[in-house]
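FYI, not all chains are in this one, though none of them got moved.
Note that the chains are named A and B in the order they appear, and that numbering of residues resets to 1 at the start of each chain.
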Amino acid sequence: MDGLTAGEQRELQSRMEKKQMKEFMNMYSNLVQKCFNDCVNSFESKSLTSREESCVMRCVDKQMKSSQRLGDRFQEQNAAMAQQGGLPGR
Amino acid sequence: MSFLFGGRPQVSSEQKIAQAEAEIDMVSDMYNRLVQSCSKKCIDSAYREADLNKGESVCLDRCVAKFFEVNVKVSEKMQGEAQQKQGGGMFGM
C-alpha cells in the first residue's frame, strides 16, 4: 500500500468501505450457518427446542469471541511480519 | 437481515441501487447456505430413489423453519450487542 498518492488512497478507501460491508455480511451468514449446523440436528418439530436455542446463543457468543481473539492475534502477527520486512522475498 | 441495512441515510441513485443489490445478494447467499445445510441434514446420500420420500420432505420443511428461526435469533442477539457497544466494531477486524 506504500507509494499511493493521496487521491489514490482516497479511491482505495472508498472501495474498502464497500468490501467491509460485504465482509460483515459474510461473517454474519457464516455465523448463522455454523451455529445452525452445529446446534440443530433434530427435525421432529418445526420450532427450535429450548436445548437447541440455548446452544445457538452460546455458539454465537463463543464464535464471536473466537473471531475477535483470532483477529487480534492475526493483526499482531501481521504487524510483526511487516516489521521484519514482510514475507521472505519482499 | 434488514438491520444490517437500515443505518445510514442514503443519498445518490448509485447508493440506493447498491443497497438494494446488497440486500438481494444477502438473501440469495442465505438461500444457498440453506440448501447446502438442509440437503446435508435431510437427504440420504445413498440416493436409493429419485423422488423425495415422506420423511425427507417433512425434514426439509422443518429445516427451513428452523433455519429462519436461527437467523432471527442471531440477528436479535447481534442487534442487542451492537446497541450496547454503540459504534464499536463487532469483530476483530
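One rule holds in what follows: contacts are C-beta pairs under 8 Å (C-beta built on N, C-alpha and C of every residue); 3 or more make two chains touch, one makes a residue touch a chain.
From a predicted model like this one, the values you see are computed outputs, not experimental measurements.
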Full complex expressed as chain labels with copy numbers, beyond the one copy shown: A x3, B x3
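The criterion applied here is as follows: only the chains that are shown with their structure count from here on.
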Inter-centroid spacing, chain B versus chain A (mean Cα positions, whole Å): 16
Residues of chain B that touch chain A when the two form their complex: 1, 4, 18, 22, 25-26, 29-30, 33, 36-37, 41-42, 58-59, 61-63, 65-67, 69-71, 73-74, 77-78, 90-93
Contact footprint of chain B on chain A as seen in their complex: 18, 21-29, 31-33, 35-37, 39-41, 43-48, 52-53, 56-57, 60, 64, 67-72, 74-75
